[in-house]
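On to chain A.
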Amino acid sequence: MEIGISHYLILSGILFSIGFVGVLRRKNLLMLFFATEIMLNAVNIAFAAIGNYYGDLSGQMFAFFIIAVAASEVAVGLGLLIILYKKYGSLDLDVISTMKG
Partner candidate 1 sequence: MENLVYIALFAPFVGSLFAGLFFARSPKTHLVGIVNSSLIGIAFIASVTLALHVAEHGAVHVTMMSWISAGDLSIPFGFLVDEVSVTMMLVVTLVSTIVHIYSTGYMNHDKAYNRFFAYLSAFVFSMMILVMSDNFAGLFIGWEGVGVCSWLLIGFWYHKEDKTFEENPSISPSWAANEAFIMNRVADLGMLVGIFLIYWNVGSLQYDVVFKALPHLADGLLVSIAIALFIGAMGKSAQFPLHTWLTDAMEGPTPVSALIHAATMVTAGVFLVIRANPLFSLDAVHGVSMFIASLGAFVAFYAASMALSARDIKRIVALSTLSQLGYMFAAAGLGAYWIALFHLAAHAFFKALLFLGAGNVMHAMDDELDIFKMGGMKKVMMGSYVYMGIASFALAGLPIMAGFYSKDAIIETAFNDGSFIIWAILVITAGMTAFYSFRQVFFTFHGEERYKALGFHPHDMYKYVLVAMAPLAALAISFGWFMDSFHEFITKNLPDYEMSHHTHDLAPFLGTLVIILALTGIFIAWKKYAGKGADAWKRDEEFEQSFVYKLVANQYYVPKFYDEFIVQPYTIASKKFWEIDKAVVDGFVDLIGKMFYKSGDVSRGMQTGSLSAYLNWMGVGALLLIVTAAITALIG
Partner candidate 2 sequence: MDHILSILIFLPAVAGILGFVVDKGSAKAYGVSVAAVELLLALGLWASFDTTNPGMQFTEFSPIISQFGISYNVGVDGISLFIVIMAALITLLGIILLRDDTKNMKNMIVSLLFLEMTMVGVFLSLDAIIFYLFWELSLVPMLYIIGAWGGADRVYAAVKFFLYTFAGSLILLVGLLAMAYLFHLESGVWSFNLLDWYTLKLTPDQQFWLFLAFFSGFAIKVPMFPFHTWLPWAHGQAPTIGSVILAAVLLKMGTYGFVRFSLPILPDASVTFTPFIMALSLIMVIYTAMVAFAQKDMKQVIAYSSVSHMGIIMIGVFAMNAEGLGGSIFLMLSHGIVSGALFMLVGVIYERTGTKIMEEFGGLAAVMPVYATVFGVMLMASVGLPLTIGFVGEFLVLLGFYKVSAVGTILAGTTIIIGSVYMLALFKKSFFGPVRHEKNLGLKDLDKRELTALLPLVAIVVWLGVYPKPVLEPIDNSVKALLVQMKNHAQLESTKEAIIVSKKEAK
C-alpha cells in the first residue's frame, strides 16, 4: 500500500480534531496553547501534502510561514502566560475570567 494524499489528509484531520477538542474542553491555558499548536501543525501537514500533490511549492511555503508564526506566538504567548500565572497564581480559565458581561 502506497501512502497517498488521502493518508496525509486523514492524519491532518485527526490531528486537527484532537486539537479542536482540546481547545473546546481544556481549562488550563497551557493545555489550550498546546491544542492550538497541534491544530496549526495539522494544517501544516495538509498544506505540505497538498502542495506536493499538485507540485506547487506555495503549500510548503505556507507551512514554513505558519511554523514561523507559531514560533513567535509561542514566544509571546508563553511570556504572557508566565505573567498571568504570576498575577493569578493559576492558569485555570475559570479562575482568571474577568470579562464577565
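Candidate entries met the following condition: all candidates are chains of the complex that A comes from, given by their letters.
Here, a residue touches a chain if its C-beta (ideal position, glycine included) is under 8 Å from a C-beta of that chain, and two chains touch if they have at least 3 such contacts; residues count from 1.
Since we're looking at a predicted model, the values are computed, not measured.
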Interface partner of chain A in the complex, by touch - 1 or 2: 1
Complex interface listing, chain A residues touching candidate 1: 20, 23-27, 29, 32, 93-94, 97-101
